[in-house]
Structures are given as C-alpha cells and as structure tokens.
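Below is one structure; the comments refer to it alone.
One chain of protein is taken out of this complex; the other chains stay put.
For chain A:
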Amino acid sequence: MSGAAFDDSEINQDDSQEDVMTPAELIAKLEEAWLNEKFSPELQENKSEVVECVMEQLTHMESNLQRVKKGDTKASIHRMEVDRIRFVLTSYLRSRLQKIEKFFPHVLEREKTRADGEPSLLSPEEFAFAKEYYDNTEAYLKAVALKRMPPNLQSIDMLKAVPEPCLDSFVFLRVKEKQENILIEPETDDQREYVVDLEEGSQHLMRYRTIAPLISSGAVQLI
C-alpha cells in the first residue's frame, strides 16, 4: 500500500509531537503493529498513539472524499485505500481484544505487577474493558452456580482456571536489526542449548519465547 494517494499538502501534522511521521510511515507502523499482534501468542505492548493518529488520518481522508466530485475515478481509488486502512486498524484492535478476553486474568495480573517505568500493555480503555469482562464473568459464575455450591467451593482462582498463552509456540520472523548470541534453549533432554546470530534481512522460524523481547525493541518483525 503506497502513500501516493495521500494529499500531503493538506495534512496538518501535529506540531506538539516530537517526531513527526509522514502518513506513509504511520501506515507502515500500523501494519507492523498489526502483523506482530496477529502472529504472536501473547498480547503486545499497546500502540495507542499509532491508533489515534491513524483515526485522525482516516477522518481526514473521509472528509476529503466527501468533497470530491461524484463520478471522479480517483475517488474510488482513495475510497479503496480508506477501506484498506480501516480494515487493518479494525483487525489490529480485534486481535488485541480477542487476546484480552482469552487471557483476561493474566493480562490484568501483568498490568498490576508492571514496574513503574515499563510501557503499558493495555490502553486505559482496554484496561477498563478487561476489568469489566473479569467482573462480569465472575459475577455470572457466582450467580449461576458457585453460590449454590458447598461453602469451601464458592470461589474460583481465575489465574489457575484460565489457561495462559503458550509462549513456546513457533513464529515466523524477519530480522530488521542484526542480533548476536541469541540463546536457544533445548527442547528435549538430549539436546543442548546453543547460540545463533541473526543476520539482518534473514527469516527464521523460532519459538516465540526466545525472541519476545526483540519484538518490542523493533529488532524483529513477525510475518
């Protein structure tokens, strides 16, 4: 998806931001976040600034489209572009929401035990949604069954009851920045651990757990 359809001269860059991105760079960032979120087994860092900027972009493009003469062929191409960007954005947000719902007690626990300096896993709205989902589900289970059970069985440890994401699942990745001495843990008893170097531009299939920190640092991209 090229940024050629954007009308650069009309876009107001937010001057209060320190690093100003071109629309093409913004969409590239959105696509990276989307693919990383889609292919990783656990929830990634939240990118609400990207989401907000893309929303602004979409509103701007929609209003441009309203002003264009009817029947203009360029309009359909712009319209297609808007639809594509909106699909990527909604798919990204859906991906996140699905993981939040699937692993809700663990996601909330991670957020609770997060150190002060670390970036947030959930946006404030996602956190509110996760908390509501937890409370809603717990209240439901209590009302329908748990309160009718013997006294010592009237509660459930959600952290134990809901499975955790499988961090050992394999993911495809492309290396963006060269990495040296990545330690690969043995999978079976007769294997030994070993190190690999990841060359820039190379593609690999590895266990998520091994390269998880490299995703947030931007060193690798899941594909």
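The rule is short, and it goes like this: a contact is a pair of C-beta atoms (placed from the backbone, for glycine too) under 8 Å apart; a residue touches a chain by one contact, two chains touch by 3 or more; residues count from 1.
Rule of thumb we're sticking to: contacts and distances are computed from a predicted model.
Protein name for the hidden chain, per its UniProt entry and selected from "superoxide dismutase", "Argininosuccinate synthase", "DNA replication complex GINS protein PSF1" or "WD repeat-containing protein 46": "DNA replication complex GINS protein PSF1". For the options A:79, A:110, A:174 or A:207, the residue in contact with the chain missing from this view is A:79.
The chain not displayed touches chain A at residues 51-52, 54-56, 59, 70-71, 76, 79-80, 83-84, 86-87, 89-91, 93-94, 97, 101, 125-126, 128-129, 132-133, 136-137, 140-141, 143-145, 148-150, 152-153, 156, 161.
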